[in-house]
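Single-structure report; data block below.
Complex shown without one protein chain; remaining protein chains in place.
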Amino acid sequence: MNLLRKREISVYLLFITSMVFIVQYYLPGFDPLDSLISLLGNWAVVFSAMAMGLGLLNLATNSVRKIQKRSKEWYFDAWLLFIMLLVLVLGGIGGAKDERYLWIFNNVYQQLSPTFFGFAYLYMCSVAVLTFRVANWETALLMLGGVLVMIGNIPFIQVYTGAFVSLKDWIFAIPSRGVFTAFRISMALGFVLIGIRTLLGIERGYMGAEES
Amino acid sequence: MGITDTVRKLLTRRTFVQGMLIILLIIPLSRPLGLPILIGEHSRAFYRIVEELPPNAKILFSQVTPVVLMGDLIPQAIPVTYQLVSLAKERNWKLYFVGIGSPDGILQLIDSEIWATIGWPEEYGLKYGEDWCNLGFVAGGDISWSTFGSDIRAVVQYDREGNNIDSLPMMQDVNSVADFDIIFNNGEYNTVIVRQWGEPYGKPLMLLCLTGAVVQDVEPFYRAGQVKEYLAGVRGGADYELLVNRPGKAIASLDAISISHIFLIGLIALGNVLYFAEKKEKGRNSL
Amino acid sequence: MTVSSDPGMWVAALFIISAYSIIVRDNPFYRLAERTMVGAAAGVLTVQGIENIRKLAWMPIMDGKVVNIIPLLVGLLIFTRISKEYSYLSRYPIVLMLGAGIAAGMVRSIPAEIIKQTTGLFAPIPSGATALDILGLIIVPLFAATTLLFFTYTREHTGGLGILTKIGRYALMFGLGANFGNMVATRTSYVIQPLQVLLYQWLGIRI
Partner (left out) sequence: MNDLTGFLFLLLILVFYVYTYWTSVKRNRIPHFRSLAGLVALEEMVGRATEMGRPVFHSTGLGTLYSSGVGTVLASFVVFSEVANKCAQMNTELIVGIGAAEHIPIITALAEQAYAVAGVPENLNYNDLVFLGGTQSALVAAIMEIMDSRAPSSFLVTGSYGADIATYGGLAREYGTLSLCGTTNTYQYPYAVAAYDYWLIGEDFLAAAAVISKDPVQISNIWAGDLFRFTLCIIMAIGVILSWVGYNITQYLTM
């Protein structure tokens, strides 16, 4: 059993699994390999789904600990535990099409998720007010690009003058496109490099370098 | 002291900025100002392409809208789906709905937002399993998209209702993406769908995407001819509501979007005026 | 204006208002909405996970494809994380997942991003091109190359490279600003959607 403890086994297993996917990508149509990668692809999804069990355990233990210690506002943690288990029981047993599960999904989850996500807009504005300053060349360009595009995106402006819309389209077609072309190339190159480092066992971000 | 300090205090107090934003959105949402809008070219072209689809067309609709982004994606899906289901019977179109990678759209939002607004397909004379079907959710990343593309049954054995897909009459001669005539996608995954379904099979792609996605993802593919047409955000949704003559949430929110932009530009201008006022003050104090 | 009588809509409206109440100040109603969000999300994700397990492992096993028992067994190894003694076993399902992701990240991003974006820059000078067209044909590849060079690591940004990366930095800032501006419309709709639920579906305002 202590053979499985060694880190090198994980590195070799990762290398082999990745090579299966890489070889299948460059040499498609080889049936056993095609069915193997779709099998492994499904297994990865099953592992990810089972890992949610660890997530529930983590949330549950944190909540129970706060309830036992009667820490500040422990009753809200009891409520978190209750909601989590309620949704789990209704959806887990009845399936994702269970009436009561859908009631909670439609009236709680589907309403609260966009609301909390919408804070991105509210905070974006309160941050923009403080940072879009003509303090130096760079922030001036940041602001200039932002304001010009915003004007071009105002729906009713387009009725009166097409100038801002065509300026906005030019900004996106030329300067902005050049910059984001480079961002995407650079990011892809970064993915390839971090992939090589991880496959060769140099980069061990997924399990830590030395034996703990 | 005086104005610059009170203005700074206001601009840095989150409650003022965010509170004003909410109020300035509620006003035009409850009493639309009726600001004029110009239907965009992309929206007209999108509408024409759907109108001119040949009879007996097999249409794949990838519904992958996550709940958090429904605000900018569902407004286009409603009028486009309305156009599809209202012409499907007379043109004998077959509508296949599927969701790969993001479960919310295909499992919940299609019922609670789209069918709940325009009515179920059965009200348009369409029969489940013969004219339309919901193939449900397929988990996974790039691999699931490419596998669905080449061999649907490798990743989908049961539709969302749980019956075997071979029991659906409309699935008989449908085995891969090559068997569809046109593909719609409502959600993110724009680059993935071009890579996995557009290029390998050369199928026309119609994207219902986020406003913000146009610049980087959608426009380059549209100009390169890999995407046939696209409808961006609430703005595209409002155009389409006018085109299918079903005014709804999208048109109602356009005035609010205009006000939000104008208010933010005003705040940025105020922030700069404040910045230069402070700089002058600091200059005077240090003399 | 007829207020909705559906209890579900009242629950939705009260939760939306509670969440937005943080804008005024922190309060118990906001705390309730905050914890509900975390609890409901964990529950919903797990239910969707169970659906995946049912569709990808349980039902195929019931259909006779017994090989699908393996992912269930190997997947259980993730829970060894709890025990100090056997926690190393939790690495194995993790490594199998990583294998698929790293390979996809390496091989698929080269044609899709590196090659596609590079060939996207190639464009002939159209006949009867205006000065603006030609300016555009120069700026796009210039900004692309200079911003790409901005991410060079093993050479100091001085001399010729310094000038190019300075252009890249200014182009980068302008491009970021433009993208910021373009996101305002998308993000406004993230707040408009819950407000429309409150105004139209809860309060029944007709427009």
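Note that the chains take the letters A, B and C in the order they are written out, and that residue 1 is the start of every chain.
The rule we apply is simple: contacts are C-beta pairs under 8 Å (C-beta built on N, C-alpha and C of every residue); 3 or more make two chains touch, one makes a residue touch a chain.
Computed from a predicted structure; not experimentally measured.
K.L.:
Relative to the complete complex, which of the depicted chains are touched by the chain excluded from display?
P.N.:
Across all of the complex, the chain we cannot see touches A, B, C.
K.L.:
Among C:13, C:114 or C:199, choose the residue that contacts the chain missing from this document, as touch is defined above.
P.N.:
Candidates C:13, C:114 or C:199; residue touching the omitted chain: C:114.
K.L.:
Where the complex has a chain not shown, which of C:2, C:130 or C:154 is the residue touching it?
P.N.:
Checking the options C:2, C:130 or C:154, the one contacting the hidden chain is C:154.
K.L.:
Sort through A:11, A:52, A:81 or A:148 and give me the one touching the missing partner chain.
P.N.:
A:52
K.L.:
Spell out, residue by residue, where the missing chain touches chain B.
P.N.:
14, 67-68, 140-143, 212, 216
K.L.:
If the hidden chain were put back, which residues of chain C would touch it?
P.N.:
Given the touch definition above, chain C has residues 22, 26, 31, 33-35, 37-39, 41-42, 44-45, 78, 81, 87, 90-91, 94, 97-98, 100-102, 104-111, 114-115, 118-119, 121-125, 137, 141, 144-145, 148-149, 151-157, 173, 176-177, 179-180, 183, 187, 190 touching the missing chain.
K.L.:
Spell out the interface residues on chain A facing the chain that's missing from view.
P.N.:
Touch with the absent chain occurs at residues 25-28, 41, 44-45, 47-48, 51-56, 58-59, 62, 65, 72, 112-117, 119-124, 126-128, 130-132, 142, 146, 180, 183-187, 189-198, 202-203, 205-210, 212.
Criterion: only the chains that are shown with their structure count from here on.
K.L.:
Linking chains that touch, what shape results: line, ring, star, complete or other?
P.N.:
Topology of touching chains reads as complete, every chain touching all others.
K.L.:
Where the centre of all protein Cα atoms falls, which chain's Cα centre is nearest to that point?
P.N.:
Answer by centroid distance: C.
K.L.:
Measuring centre to centre with C-alpha atoms, which chain is farthest from chain A?
P.N.:
For chain A, the chain whose C-alpha mean is farthest off is B.
K.L.:
Per the definition at the top, count C-beta pairs in contact and tell me whether B-C or A-C has more.
P.N.:
A-C
K.L.:
Using the average of all C-alpha atoms in each chain as its centre, how far is it in Å between chain B and chain C?
P.N.:
Centre separation, chain B to chain C: 15 Å.
K.L.:
For chain A versus chain C, what separation do you get between their C-alpha means, in angstrom?
P.N.:
For chain A versus chain C, the centre distance works out to 5 Å.
K.L.:
What are the residues of chain C that contact at least two other chains?
P.N.:
If we look for residues of chain C contacting two or more partner chains, we find 20, 23, 48, 51-52, 56, 100-101, 104, 108, 112, 120, 178-179, 182-185, 187-188, 190-191, 193-194.
K.L.:
Listing for chain B: what residues touch at least two other chains?
P.N.:
Residues 14, 18, 21-22, 68-71, 107, 139, 143, 211, 214-216, 220, 235, 257, 261, 264 of chain B touch two or more partner chains.
K.L.:
Along chain A, where are the residues that touch chain C in the complex?
P.N.:
4-5, 10, 13-14, 16-22, 25-26, 37, 39-57, 59, 73, 76-77, 79-88, 91-92, 95-96, 101, 103-109, 111-118, 120-122, 124, 128, 137-139, 141-150, 153, 170-189, 191-192, 194-196, 198-199, 206-207
K.L.:
In their shared complex, at which residues does chain C touch chain A?
P.N.:
Within the complex, chain C contacts chain A at residues 8-9, 11-12, 15-16, 19-20, 23, 28, 31-54, 56-57, 67-68, 70-72, 74-76, 78-79, 81-82, 88-89, 91-110, 112-114, 117-118, 120-121, 132, 135-136, 139-148, 150-151, 168-185, 187-188, 190-191, 193-194, 197.
K.L.:
Which of the residues in chain A end up touching chain B in this complex?
P.N.:
21, 35, 37-38, 41-42, 44-45, 48-49, 96-97, 102, 105-106, 109-110, 113-114, 117-118, 121-123, 125-126, 128-130, 132-135, 143, 146-147, 150-151, 153-159, 172-173, 176-177, 180, 184
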